[in-house]
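Structure incoming, see below.
All protein chains but one are shown at their positions in the complex.
For clarity, chains are labelled A and B in written order, and residue numbers in each chain start from 1.
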Amino acid sequence: MEFLYNLLIDPFVQMVELPDFFLQVLWEGFVSGVLYALIALGFVLIFKASGVFNFAQGIMVVFAALSLVGLYALGMPAYIALIATIAIMGILAVAVQKTIFHHLVNQPDIILLMATIGLTYFLIGFGEFVFGGDPKVMITEELGLPTGSTAFDVLGGLVILQHIDIAAAVIAIIMVTALAIFFNKTRIGRALRAVADDHQAALSVGISLDQIWIIVWFAAGIVALATGIMWGARSDVSFALEIIAFKALPVLILGGFTSIPGAIVGGLIIGIGEKIGEIYWGPLVGGGIESWLAYVIALIFLLFRPQGLFGEKIIERV
Amino acid sequence: MLYREAGQFKTTYEADQAMFPIAQDRIGVLVILAIALVIPLAASDFVIASIMIPFLIFALATIGLNILTGYAGQLSLGTGAFMGVGAYACYKLTTIFPDVNIVILVLISGLFSAGIGIVFGLPSLRIKGLYLAVTTLAAQFFLEWCFIRIPWLYNYNNSGAIEVPERTGFGGFVLAGPASPPITRYYVVLGIVIVMTLLVKNIIRGRIGRTWMMIRDMDIAAELIGVRPLAAKLSAFAVSSYICGVAGAMLVFFWLGAAEPSAFAITLSFQILFMAILGGLGSLIGCFFGAAFIWVLPVLLRTGLPSIGIEIGAETVEHVSRMIVGALIIFFLIVEPHGLARLWQILKEKLRVWPFPYA
Partner (left out) sequence: MRAPEQEAGAGETLLAVDNITLSFGGVRAIRNVSLDIRKGEIRAIIGPNGAGKTSMLNVINGFYHPQEGLISFRGAERRRMKPYEAASQGIARTFQNVALFRGMTTLDNIMAGRTLKMHRNFFWQLVHWGPAAREEVENRRKVEEIIDFLEIQAIRKTPVGRLPYGLQKRVELARALAMEPDLLLLDEPMAGMNLEEKEDMSRFILDVNQQLGTTIALIEHDISVVMDLSDRVVVLDHGEKIADGLPAEVQANQNVIEAYLGVSH
């Protein structure tokens, strides 16, 4: 009886009694949701254009952040290091396309997925080999990103917002908007959607698969860099980030593998859901449920809607 | 010349359906078994304890994953956790029944893993492909959390780890625990792996194995032929998890001697997955190839490089071997998506027609 009370009633009582704390929790969830959404966005970009489920997106985030910090440590000014890192992500995009996916066109999904897992392994080894395995500190201030925090006086209490979190949200919104415009309004965006629909048909009207895929890998690389900076500013830059990239999977399940708005909405649901779950229900089972709650949310959701939030109902044909 | 089946006529369907229909294969298998049996006489304890035992255990775990992913076509990223279930179940069993032979407990502990596998396999009826990977990830992270948060599982140890107590059996042999000699553990592991591989082979070439492959290749057609998707998928989950559970229990009891929850983290799941891919999905011999490759290669790098004059630290070897494994996976997917097993098959086909390029 008491357990049921703690499970079903007490958390809501707490939310109502301490609304300022609840707001704080919501904000924290929102911020991690934005970062999940950014990682998921990288997945969506590549999946939409090539059907490759890019498992390496998480390690690309780490790799981009490590490159930036590493180049700065070599004595480059912060902004030059940033530009150089963007160039590195470009080289990575070309290399990945030319050496891997160029040779794997038309292979089954599972083979493509495995190839990105192989790429993940390679990049982890390569990253550790070049940068070493120790955590590094992100050069937040040097890049001109705001630090510090502001406390707001709401609902009879204080809600503290970190400036970097606000910046993260703003940058995320700008990036999503820019990408949306790029893919909907430009020639390359149209070509990209053509490739996504049918590789051979796109080839037959003169669209270069290699070129389009390099562009999406590059775009995903830039998204990864932005994610890496934001995430690095909140904790530090290490390969532990990689585990967080798995969280993109439930986000994509909720939002659908090809929907940019889906990635955002899914990211926010997962971010806020798991934070609230952890704070209000976590103590019931000893805490730490953040590590699996997202997957269970996605799993329950899938059982009722196997096609995702924005997907169409699947009609099976024979 | 040597590998040619000319003149070996089959007069019954039994002979045609035998496990090794070609005489040369039978001889080859016997030779390999003989080598496996006499290796301990020649090799050092290091080779047995750090190469042969883990190789066999990983090969068995790979067989478990291969049943689910390679034969039944259900992608799983939760192998590590299912192995963990086996290990913790075995630990609790031997705590409760200290007098029962540890080999029997290892085999029983797989049943717990199978049960958990069935529970997490249930969503596979509605969820397919990549979406199913999320289910298995949920299993991976949830079970890992259980290993940390349920102190009963590790007998309320302060360390949070499970430590293998000394267990004897089969007339006084020390089978598990710090005092157990590697050679004893090797023969126990070898026996279990051989028997289980044979049983799996039997399952795969019979009706149940065919229903798994039917579901993998064309689930709709399979259903229209009369396969019940529920029974086919759940049986694959059960058998796969059972084998992974046994492998996990062996991992702790016959190799590591002690394990923390992190031993069964997602990295283990990936390691086994790589072995399955590199060896070849849907091939039993491939599981051994894959396990040998991914386990033995780093060890060879570690011991081999210094001997040719390149001195590098242990950490660097770790990084470099990871890069090489990653690159090799990509390489194999490009040149031969069916893994080492397919290369082996091609080699055998070439040998059959040798010295001619084709027949």
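We take it that a residue touches a chain if its C-beta (ideal position, glycine included) is under 8 Å from a C-beta of that chain, and two chains touch if they have at least 3 such contacts.
Keep in mind that this is a model prediction, so the values were computed, not measured.
Considering the full assembly, B:Arg228 is the residue among B:Arg26, B:Arg228 or B:Lys348 that touches the omitted chain. The chain that is not drawn here is touched, among residues B:Leu199, B:Ala258, B:Leu300 or B:Ile346, by B:Leu199. Interface note for the absent chain: among B:Ile22, B:Ile208, B:Val299 or B:Ile324, the touching residue is B:Ile208. Take chain B: the residues that touch the chain left off the picture are 12-14, 17, 199, 202-203, 205-208, 210-211, 213-214, 216-218, 220-229, 235, 282.
Criterion: only the chains that are shown with their structure count from here on.
The mean-CA centres of chain A and chain B are about 33 angstrom from one another, to the nearest whole unit. Within the complex formed with chain B, the residues of chain A that make contact are 53, 99-100, 103-104, 107, 109-111, 113-115, 117-126, 128-129, 133, 243, 246, 249-250, 253, 257, 285-289, 291-292, 295-296, 298-299, 302-303, 306, 316, 318. On the side of chain B, the complex with chain A involves touching residues 75, 123, 126-131, 133-135, 137-138, 141-142, 144-145, 148-149, 220-221, 224, 266, 270, 273-274, 277, 315-316, 318-330, 333-334, 337.
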